[in-house]
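Complex shown without one protein chain; remaining protein chains in place.
Up next, chain A:
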Amino acid sequence: MQSINVVNIDPNEAVQTIDGSMTEARRQLEVCNACRYCESFCSVFPAVNRERTFSESTITQLANLCHNCRGCHYACQYTAPHEFGINIPKVLAEVRQNSWQDNAMPAFMARAFHRSGAALAVAVVIGFALLLWLINQLPQSINANFGEGFYSQLSHNAMIAIFIPAFLLPVLAIAISVRRYWRSVGGTQLQLSHIKAALASVAKMRNLAGGSGEGCNFEDEDRFSNARRWYHQATMIGFLLCFAATSVGTLMHYLFDMQAPYPLFSLPKMLGVSGGVLLSIGTLGLGVLKLQADRDLADRRVWGGEMGFIILLFLVSTSGLALYVLAASPWLPELLAFHLGSVLAFFVLMPFSKMVHGFYRLAALLREQQLQ
């Protein structure tokens, strides 16, 4: 009898090289393609079943389509200790992570910040220190002349001068890297129907629904739960609301000459406070779930970076809410510096942190629509 060639799996030694993860993913997907039991869990398996062989670009696309719901893993008859050693959530997480890091610009930044929560923390501290220094350095009299509220601490123009480039340059870097991804997976001209379907999938987080709508197998082994799906949506919607609040505020400032601080029943405040609350709840929930989840069903290299990113988002939203509540506090300058510093760190690190997952996932969902 011929022996089978099975890559030896040592759970303590993650397959970390790009080629290693890619080869391992191919081996595992070939097992999946001969089995097909997981067809209804998510978008990945129907996409697997369209193929007979798996090119690197196909595997990268499948990896970005995977939302790490883990339903397939707990259902799999071939997970360790079985000699086939299937662990699709892990190997696809590794390929996915590699695709983000390789396409990032510059790639060395991505490698540092994706992996290290400590690096993220240092970035926040630097942002905080920078803002505090600015607040203290700019002559109070100048600031005072410029406005009231937060602008009495740091003028609107100074904020804009810092945050516009700190936002636009990272967005540009993300656009370039997602474009690289799009080309590498063979993406073509988009049609409105693709966009509609992909956005609908995002809105419902269909790929975290576990096929039957009962959610993923994340925090408690094979128990289905929508907790992660709802916390993720709270985070995403909260983030978009906060972003909308800032955008609306900026438009009001420049187009209508309506300057902050705004009353509670104004568009920026209502969007910002509700968004901040959702973002705080969502990130707190995601962080707690992440502590409970099995770390071996993801890319172990980036656990710290991912946790750091969740904490950073939590700090951004919570410090923003604190500013609203504690506007009259003597600690306002420090609090403002902390909030703006963490926002700054968040923006600057967008291309090099978990933040890119949203853009890549959307691209993968769009590509999947084209392939269907």
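Here are a few things to note about the model shown:
Convention: a residue touches a chain if its C-beta (ideal position, glycine included) is under 8 Å from a C-beta of that chain, and two chains touch if they have at least 3 such contacts; residues count from 1.
Throughout what follows, contacts and distances are computed from a predicted model.
UniProt records the chain missing from this view under the protein name "Tricarballylate dehydrogenase", selected from "Oligopeptide transport system permease protein", "Tricarballylate dehydrogenase", "NdhM_2 protein" or "Putative cytochrome c, soxX protein". If you put the hidden chain back, the residue from A:55, A:136, A:212 or A:329 that touches it is A:212. If you put the hidden chain back, the residue from A:25, A:38 or A:198 that touches it is A:38.
Checked against the hidden chain, the listed residues A:25, A:44, A:59 or A:72 yield one contact partner: A:72. Residues touching the missing chain, restricted to chain A, are 1-4, 30-31, 33-41, 46, 49, 52, 71-72, 74-83, 211-212, 214, 222-223 (touch as defined at the top).
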